[in-house]
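One structure coming up, written as structure tokens, with questions to follow.
Of the protein chains in this complex, one is absent; all others appear in place.
Think of it as A, B and C in the order they're written, each chain with its own count starting at 1.
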Amino acid sequence: MKTVAAQPPEAIAGETTHSVLEVAGLHVWFDAPDGRSAHAVRGVDLTVAAGERVGVLGESGCGKTTMILAAMGLLPSFASVGGSVFLDGIDVLARGEQSARAVRWTHAAMVFQGAMSAMNPVYRVGKQIADPMVVHGQRSRAQARQRTAELLELVGLPTSTARRYPHELSGGMRQRAVIAMALACEPRVLFADEPTTALDVVVQAQIGDLLAELADTLGLALVMVTHDIGMIAETSARAVVMYAGVVVEDGPTFDVLTAPRHPYTRLLLEATPVVNRNRPLVSIPGTPPRLDEPISGCAFAARCPQAFDACAVRPRLTGDSHVAACHALEQERPA
Amino acid sequence: MRLARALLHRPTIVAGIVIVMLFTVVALLAPVLEPYSVKSASGEPFAPPSATHWLGTDDAGVDMLSLVIAGAQNSMLVGFAAAFVAVLIGGTLGIFAGYKGNWGETTVTGVTDFFLVIPALPLMIVLAALFGQTIYHIVLVIGLLSWMSVTYVVRAQVHTLKERGFVGRARSLGAGDFFIVRRHILPHVAPLLVAQTVLTVASAVFFEAALAFIGLGDPARVSWGTIIENAFLHSAVSAGAWWAIVPPGICIALVVLGSFLVGQGVEEAMNPRLGSAHVSPKSFSLRRATAKDEA
Amino acid sequence: MSKRQKFILRRAGSALVIAFITITFSFVLFRALPGDAASNLSRVPNMPKEAQAALRAQFGIDKPLTTQYLLYLKELARGDLGVSFQDQQPVLDNVLRTIRNTVVMVGIGTVVAILVGTLIGVTAAYRQGSARDRVITGAAMVIYSLPVQWVGLLLLVWFAGWLPTSGMSDPYLFDAGFLETFVDRARHMILPATCVALMLFGSFALVVRSSQLEALGDDHVLTARAKGYRNRRVVWREAFRSAMLPLVTLSTLTLGWVIAGTILVESVFTWPGIGQATVQAVAARDYPLLQGIFLLVTISVVGFNFLGDVLHSVLDPRVAE
Partner (left out) sequence: MKSSRKAGRRMVVFTVLAALVLILAATAGCGGSSTETSGSSDSSGGDQPVYRLGTVGMGYDSLNPFVGMYAQDYAAWMLMYPNLVQYSNELQPQPDFAESWSTSEDGLTWTFTLTSGAAWTDGKPITASDAAFTINTVVKLQTGAAAALSPFVPGIETATAVDDTTLEVKLAAPSAALLANLFQLPILPEHFWAEYAKGDGAKLKTVTMDPAKETVVASGPFTIEKLDIKGTTIFKRVDTFYGPKPMITGYGFQLFTNADAAIQALKAGEIDCVYQLPPTSSDTLKTDANLQIEGFGGSMPETLLVNDSENNKKHPELQELGVRQAIDLAIDRTAMIDTVYNGFAVPGGSLLLPLYVPQFLSADVPVTGRDVAKANQLLDDLGYAKGSDGIRVADGVEMQYTLLVGAMNRAIDSRIADMLTQNLAEVGIGVEQKLVDNQVPLIMTQPKAYTDFDMTLIMWGLTPDPDWSTLISTSTMLGAYNLTGYSNPEYDKLWGQQTSEMDAAKRTAIIDQLSAKLVQDVVFHPIAYTQMVTSWNKKWQGVPEGGAPFGYYSYLNKMQFNALEVTQ
């Protein structure tokens, strides 16, 4: 039932590294009925290679969830999208819902925020895992049932879980079931939207480990959106920091967390309680900009302690493997 | 009060209130507005609408417009009075149950559940037949069987108020129950009570018409229900006298519609989740980013 | 015992309690009615005193209230609801005969109302805010607002001559085959059932729309979309499947109202059902019949509520928790 893949862009076809997710110049606007429009994602480029584990970091409202929803075409009707998203070589946005449906679950799956509500309360867990396989024509019902059992074992749940209802499971079990569900159609990319909120700390760690492990064993690209820096540290090789709908920093997780280059990342890290470090918390002064008003220049300038004249122009990502969007960095560079 | 202001911003609520108010004004001014007496004939029986009788006449030659206006008076009286009774009972029980909790709540819920189960109209019929058919009895009968939903709505609201911590704070400052209810609960429940009153007015008007139709209306008073019943009894429809039956029906429908708009609006206002559907026939749209967007 | 079984048992218990309270309530209510039962029973104004006394004895009205109550319970347990004043036949026979006619007509009307209301409510919710939604919602509200007796009368006028306007069947259809009988019954059913359907459809459509809107906002609906399901499947199998729970509750809870509305519909269309029997019992002050109707209707509402609970527990696995 795989649809004919759209012609992959030449840029990718020519490259040796195979990227499964190619987001280019992505914009998302939310149009309110009164004519106002919130510009939630303001030009994001993101390329994820097969098997790569990427953590997207940012405060709530920074557009990180919107970005991954856009990547699967899951935006509401009042949203407008610009730019392009290629998933496994398929142009997701080209023909709206129709093209988006071609990649869903079969090429990219998603583990949603809030395991509590991500599953339909009135269907048994097994059915919810198995149904997509049948709907996408990948397996017969019996095969799907068989595969469901395997998936449950894979995520560390007893196969009897299939016969339970979501509400009968604990939070951790439920999130495992959700992950099993996401793996059902063997996607190449797994998006995880705050997969561990509302879970207790020990379970959070387990789920994070599970995701990382699965990504490695199955060769999945994992794109995890979270505001939990610890989670990124444990699960992702690469960290992307977003602020006000743009990527402000992108690099190897270790580098980003230990040597942040963007002032926002720095402040974010300082504002975050990290267990093994004992120092006073600093909150970032000011509030994020309103997205329903045009932002010119660097969105962070208003809150940035290092802001200067150049910040009136929008900065570009600069750097080699560890990039950041800040005029201050350009100045630091030797001319 | 903030809730009240939020409610007044919704066009459906405003439209509903305007409709109900309009009929209330007509009801209040009925004696002035009636062009003819409703007790005696002022034209030929079943005379069609004309310049002298805008809505024609009924089987006895009584002016229909006057009847509809006089009907407004009694229908709205039954509506408001019964709603008042219902909201008084339902509001008191709801506040009591929500505020007291525990056994108080259990008792009230049990009683309310019981009354919810009893089919209202059959019991109203029995009671109206039992009490005798004066307008006061009709008001009582309808009011005594219409308070249940008020209880539930109010109770739920009081619960959320309690959760918001008002009550605990007030109590820690040494306020008594009565004081807390009067100063902290009532003002917050008031808009809800008003909305429930409007809703109950509609159902009371509806029930009055139903009782009248079965012949249990107050024979000494004209209401929209008795006008319809009268048209039935005198086969107005076969006589082709649509004007003798259509106007009261439309009046009832408008009042019900008006109060329903209010109810619907309040529900939408109190339940902001509505309107964020995850699926719709229309998908997201595509837009090209401009230079300004990239700036 | 599973949680669901426990839940059902508990609900059955409370339904029984409510039924018992209703039975007692009805005893008190009807013993409080004015007019000595004997003077009604005799229905002959010049009845001698001794005959009246004999009647009182026969109906146990001469005994103390507690004895009467126990007697009443005993007879009720035997399915004896007394004898109708009007035709002297057992009340139970009267009620069962008429309620059968009502159930058929109301059943069809309600099924149609639920199906149409659901279809329309779900469509409106899916297209929330569109012109179609506004038209549907507006129409549902207007229809909901119309007094049912009034609607019935208009139907009667519009369709007189096209469709039969009274009764359940053509009583003069002798020696008719099954098909002919069937067509006749169906034709008689159309107007009253349509009236019932119109009376209910509005509230069903509006309730379905609002609960469906809520369901469409549920996270698991987004999950379903992410799974690559088509919208039709998402709307019906995912969202509506949980949105139908309030519908089930409404269907069973409004049953009392259905019977209430039936009184009016049956009066308009001369349908020989429980509603018409109620009106006639009121007019003739046939207290035993009225009590029987009231009891049976109330108990059946209790029963339907219980059924609703059971259905709910089947449809929603969380309920039993």
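Methods note: contacts are C-beta pairs under 8 Å (C-beta built on N, C-alpha and C of every residue); 3 or more make two chains touch, one makes a residue touch a chain.
Because the structure is predicted, anything quoted here is derived from the model rather than measured.
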item: Among the chains presented, those that the missing one touches; value: B, C
item: Touch with the omitted chain, as defined above, among C:S145, C:T165, C:T262 or C:S313; value: C:T165
item: Candidates C:R4, C:R132, C:R185 or C:R318 - the one touching the absent chain; value: C:R185
item: Contact residue for the chain not shown (choose from C:I21, C:L76 or C:V104); value: C:V104
item: Chain not shown, touching residues in chain B; value: 39-41, 45-46, 59-61, 129, 132-133, 215, 218-220, 230, 232-240
item: Interface residues of chain C (partner: the chain not displayed); value: 35-36, 39-40, 42-48, 50-51, 54, 58, 83, 86-89, 98, 100-101, 104, 107-108, 111-112, 115, 119, 153, 156-157, 160-161, 164-172, 174-176, 178, 181-182, 185-186, 189, 230, 232, 236, 266-270, 272, 276-277, 279-280, 282-285
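We take it that only the chains that are shown with their structure count from here on.
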item: Given chain B and chain C, the chains that contact each of them; value: A
item: Of A-C and A-B, pair with higher C-beta contact tally; value: A-C
item: Computed distance of Cα centres, chain C from chain A, in Å; value: 53
item: Chain A residues counted as touching two or more neighbouring chains; value: 97
item: Numbers and ranges of chain B residues touching at least 2 other chains; value: 276-278, 280-281
item: For the chain A and chain B complex, residues of the former touching the latter; value: 25, 27, 29, 39, 42-43, 73, 75-83, 93, 96-97, 100, 294, 296-297, 314
item: In the complex, chain B residues that touch chain C; value: 113-114, 116-123, 125-126, 129-130, 202, 206, 209-210, 213-216, 228, 231-232, 237, 245, 248-249, 252-254, 256-257, 260-261, 264, 267, 271, 273-281
item: Interface residues, chain A side, partner chain C - complex; value: 33, 72, 74, 97, 101-106, 109-110, 112-114, 117-123, 131-132, 135-136, 165, 167-168, 181, 185
